[in-house]
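A single protein chain has been omitted from the complex, and every remaining protein chain is retained in its original position.
Residue numbering begins at 1 within each chain, and the chains themselves are lettered A and B in the order written.
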Amino acid sequence: MDPEAFLDIANQVVKLKMFPYFDIAHCVLCALHVREDLGAGATQFSRKHPLACWLSYMLVVFAGGMVASALLAEPILAPLKNTPQLIVATLVWYVVFYTPFDIGYKVSKFLPVKIVCSAMKEIYRCKKVYDGVTHAAKLYPNAYLIMIIIGTLKGNGAGFTRLIERLIRGVWTPTAMEFMQPSFYTKSCIVASIIFILDKKTEFISAPHALVYFGIVIFFVYFKLSSILLGIHDPIVPFENLMCALFFGGIWDSLARILGKGQPKEGDAKDAKKTN
Amino acid sequence: MDPEAFLDIANQVVKLKMFPYFDIAHCVLCALHVREDLGAGATQFSRKHPLACWLSYMLVVFAGGMVASALLAEPILAPLKNTPQLIVATLVWYVVFYTPFDIGYKVSKFLPVKIVCSAMKEIYRCKKVYDGVTHAAKLYPNAYLIMIIIGTLKGNGAGFTRLIERLIRGVWTPTAMEFMQPSFYTKSCIVASIIFILDKKTEFISAPHALVYFGIVIFFVYFKLSSILLGIHDPIVPFENLMCALFFGGIWDSLARILGKGQPKEGDAKDAKKTN
Partner (left out) sequence: MDPEAFLDIANQVVKLKMFPYFDIAHCVLCALHVREDLGAGATQFSRKHPLACWLSYMLVVFAGGMVASALLAEPILAPLKNTPQLIVATLVWYVVFYTPFDIGYKVSKFLPVKIVCSAMKEIYRCKKVYDGVTHAAKLYPNAYLIMIIIGTLKGNGAGFTRLIERLIRGVWTPTAMEFMQPSFYTKSCIVASIIFILDKKTEFISAPHALVYFGIVIFFVYFKLSSILLGIHDPIVPFENLMCALFFGGIWDSLARILGKGQPKEGDAKDAKKTN
């Protein structure tokens, strides 16, 4: 491929306008998420408690912005001030939950539709991570941890509001904590935030910004599609296991067990490598 | 009644000073609410855990202001900066919980006292809803949803902090979510917020502002009194059922069931109409 044409595409991806098509794709997937989270009782719940259903869906749609605002002392409700976006989100919710014969739901579940929406959502996610890192860097130019946190929350906010989202629907699942078993989205958002920070704040990355951005978009979309189509859910796990073995006790624990005087009982090291 | 005299009364109601009498009425009802929420163990709890009792009561008294502040990135503790109001609230709490022979509690439970307090609280509630809508409109002149949310939260904050209020007392009831079964207060505050917005932002309502305000005060007081005296708890339910049937699946679900290919099982439509 011609490098200049490639850079050209990258530049266009950076400048993509998100409203309304990418917003619609994002909303469709959020509505599907809420509906699937409700399980078998989804239809009945949406008829009995439309307000709770709508509020928890809105929380999922605007999760990233709201959580990031809360942590940066900006108005939590500010993401709701954009009335056209609100109307689009509400229409999507209505279509997925209440159309006659469940046409809306069935169409949005249809694989090709879902693939297109997922790919668009990943492009949107990348923009959100970048916006989050930029915003945090403006507020705290030297606080790298805050940039990573805000970038990650903007990119995968819904993962962190799951407890509240379910609480709005009257369900409390304290063990479903994102931090305990971070999903691939969280981990890839952390990686993307770090790359954006390296690109912005240091000289390590010499490629032009548009290429870095486009690379992360491709990375996000590629792994999302391979997750839907091939069932590969977390390509970061091997690196995690390596890191856990090197830095978080794996090797030392094994050594201690061999020498017969460490606390870990049998089977611990195996468990340690299984999950993060 | 003479229309001019009526307008005169309306104007006076708009300008009513709230401190201290309306504050006292509000505090008395909040203290009764906390005490009744504690159930049979109220006396014992108030003796064993005065701090938790006082804090959860304070949260109920200042719920609206605190929640609205939290959502608008204003200091959550700001409602506590008014020291005279704090002292009044604390005195009322002391009188309801700790007077000898429980005189304070018995007096405030006495029906005529309760009726007067309730009527005053509804007047106060109307002022809070109006203040909330005005405040939000100043911050976000075009964000109608934010105005409705802030108006409703200011008007019926205690309904939304119930989970936290109980958590302070060591009780966790995740299913007691206001959004699941919105109370009449929540629904009437939503309606009042919408009317205030229509009055403020559009030309639909040609009546003078004082009349609109007074009308909502009368609506609040009337339904509160009919709830206490006649046991009519929710006059909005019929409209809700109609809306649910029209927009949230009722009719389409029935049609689908008749045609024999919708998902809803038998009995769903009936349930759907029962509650919001």
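Basically, contacts are C-beta pairs under 8 Å (C-beta built on N, C-alpha and C of every residue); 3 or more make two chains touch, one makes a residue touch a chain.
Everything quoted here is computed from the prediction, not taken from an experiment.
Asks: For the chain left out of this view, which of B:50, B:215 or B:235 touches it?
Replies: Considering all chains, including the one not shown, the answer is B:50.
Asks: Please pick, from A:32, A:70 or A:107, the residue that touches the omitted chain in the full complex.
Replies: Among A:32, A:70 or A:107, only A:70 touches the chain that is not shown.
Asks: Where the complex has a chain not shown, which of B:32, B:167 or B:197 is the residue touching it?
Replies: The single option touching the absent chain is B:167.
Asks: Considering the whole complex rather than only what is displayed, give the residues of chain A touching the chain that is not shown.
Replies: On the chain A side, contact with the omitted chain comes from 70-73, 139-140, 142-146, 149-150, 163, 172, 174-175, 177, 179-182, 244, 247-250, 252-253, 255-256, 261-264, 268, 271-272, 274-276.
Asks: Against the chain that's been left off, what residues of chain B make contact? List them.
Replies: 43-44, 46-52, 55-56, 69, 73-78, 80-83, 86, 97-102, 167-172
Assume only the chains that are shown with their structure count from here on.
Asks: Upon optimal superposition of chain A on chain B over Cα atoms, what rotation angle is obtained, reported to the nearest 5 degrees?
Replies: 120
Asks: Report the inter-chain centroid distance for chain A and chain B in whole angstrom, where each centroid is the mean of the CA atoms.
Replies: 36
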